[in-house]
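Okay, handing you the structure first.
Removed: one protein chain of the complex. Kept in place: all other protein chains.
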Amino acid sequence: MKPEKTPRALIFLDFLALLALATAFALVIFYAPFELTMGSVQKVFYFHVAAGLAGMLGFFVATIAAVACLKTGSLKWDVAGLAGVEIGMVLMALCIVSGSIWARPVWNTWWTWDPRLTTALIMELIYAAYLLLRSGLDDARRRAKLAAVYAVVGFISVPLTFFSIRVFRTIHPVMIGSADSSANGLFAMNPSMQTTFFSSLAAFSILFIALYWHRYRLGNLQAEINERRAALQEEGE
Amino acid sequence: MMPDTSAYMVAGFLVIIGGVAIYVLWIFTRFINCAIRLNALKELEKEKKPHGE
Partner (left out) sequence: MKPFIGAILAIFWKDLLAERRTREILGTMLVFALTVILVFVFAFDLSVEIRRKAAAGVIWVTLCFAGTISLNRSLTLERDREAINALLLAPVDRTAIFFGKALVNWVYLLITAAIIVPVYALLNNLSLFSWGGLGVILLGTLGYILTGTLLSTLTLQLRARDMLLPVLLFPVIIPLLLACVRASTILLQGGNPAELDTWLVMLVGYDLLFAAVGLLVFDRIIEE
């Protein structure tokens, strides 16, 4: 017996995410042109950036949920916040590792202390601390409140970290907005590259929504189990 | 001359797609575990009810 039937829309979304990912992957492999100075490794860029942006979206959603949790005190927002943090951490970690793999042949190093890399790493640390904070608290209401405060504090410091490291020079290619043309590994996107890029972005956005919905349902299920167990224990006493 | 970096490309995609796949599996297993525990709790509740009242 399933606790609650998976909604039709969610199953549809799962298939849509799979389809979109497969399409984007096919575009990356077969349609997108090769970049001449970097070779085929440049193709990782499409998924790398999409995963990073989707990860940021996760942290952003978590912050909004945290603010809502502090305002309303509803535990639903706590579940929503945790879902955002977890998915954000996973996607951001994948972004960091894939970026590292890209950097090895292009920058000739696995890692540099440039603003984006460093900020991404510090973000992982902040949200790891968020998870540790949660695991140290048993009372659901208090956990929701304290975790929400930390999520807000952490998210405030992220842009500050970014800009403070940016004051040092960066060698990371700036893809959107102004570009420092001396930056190593920079390339101009031609139209077919842009098509591939935006379809990857769309695929990861759909993937994010599907994952988020699943994680939110899981969180609710976990909350229900904890509630029922607490009620049973009280009865037993 | 285009440098041959295809091994890095394969590794990169393996990390991203594999990582997402592992995460999906992780959500799935946790969901199954939760469903099992929820059922066990419901059974317990049913057993307890007649005694409690």
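Quick notes on this structure:
A and B label the chains in the order they appear, each numbered from 1.
We adopt the following convention: contacts are C-beta pairs under 8 Å (C-beta built on N, C-alpha and C of every residue); 3 or more make two chains touch, one makes a residue touch a chain.
A quick note: this is a predicted structure, and the numbers were derived from the prediction, not measured.
Counting contacts over the entire complex, the absent chain touches A.
Of the listed positions A:A9, A:L36, A:I156 or A:A230, the one in contact with the omitted chain in the full complex is A:I156.
Looking at A:L10, A:I122 or A:I209, the residue that reaches the missing chain in the full complex is A:I122. Although one chain is hidden here, its contacts on chain A can still be listed: residues 70, 122, 125-126, 129, 132-133, 136-138, 142, 145-146, 149-150, 152-154, 156-157, 160-161, 163-165, 167.
Just so it is clear, only the chains that are shown with their structure count from here on.
Inter-chain spacing, taken between the CA centroids of chain A and chain B, is 17 Å.
Contacts from chain B toward chain A in the complex involve residues 2-6, 8-9, 11-13, 15-17, 19-20, 23-24, 27, 30-31, 34-35, 37-39, 41-42, 44-45, 48, 52. Touching chain B in their complex are the following residues of chain A: 1-3, 21, 25, 34, 36-44, 47-48, 51, 87, 90-91, 93-94, 97-98, 101-102, 104-106, 207, 211, 214-215, 217-218, 221-222, 224-225, 228-229, 232, 235-236.
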